[in-house]
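First the structure, in the form of structure tokens, and then the observations on it.
Removed from the display is one protein chain of the complex; every other protein chain stays in position.
Here is subunit A:
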């Protein structure tokens, strides 16, 4: 492969190289950054690269804007992908707005927009909840056993109560 063909592959597809680079930068930001706003910026970059992809697709070298003029033989760019991207931009704006609104709410609720902090707070609640549930499970089982023993030796009340007492500390 000669240098010329490599250069041709690079400059001939220049727009597409930009698309790939932008897309990967955006994607990397989404994955690697903790800050939720930065994640959204990455997401927006990711979407923007696709917009450029569509726009490049409709462009013909040396073409003009697709406007009907007197001498109607001008080569013009394909308008359809450009129009499609208007719709996709609206979708992107809506996503961004909703994402930022969620970030505001997250900041109100957690006092932070770092994903690590928010997740740490979540894990804390989750752990304490899990501990409570485990304790409740144990006490329920203990009560069940005590109840079963009560039923089994009906009349021997004292035995049932002792079993109940034995597990009393776990219930709290």
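Everything that follows uses one rule, which is that a contact is a pair of C-beta atoms (placed from the backbone, for glycine too) under 8 Å apart; a residue touches a chain by one contact, two chains touch by 3 or more; residues count from 1.
Simple rule for what comes next: contacts and distances are computed from a predicted model.
A chain of this complex does not appear here, and its UniProt-recorded name among "Cation:proton antiporter", "Molybdopterin synthase sulfur carrier subunit", "DNA-binding NarL/FixJ family response regulator" or "Cytochrome P450" is "Cation:proton antiporter".
Shown as candidates are A:60, A:75 or A:102; the residue that touches the absent chain is A:102.
On the side of subunit A, touch with the chain left out of the figure occurs at residues 27, 30, 36, 39, 43, 46-47, 50, 53-54, 57, 81, 84, 87-88, 91, 94-95, 98-99, 102-103, 105-106, 109-110, 118-119, 122, 125, 129-130, 133, 136-137, 140, 143-144, 147.
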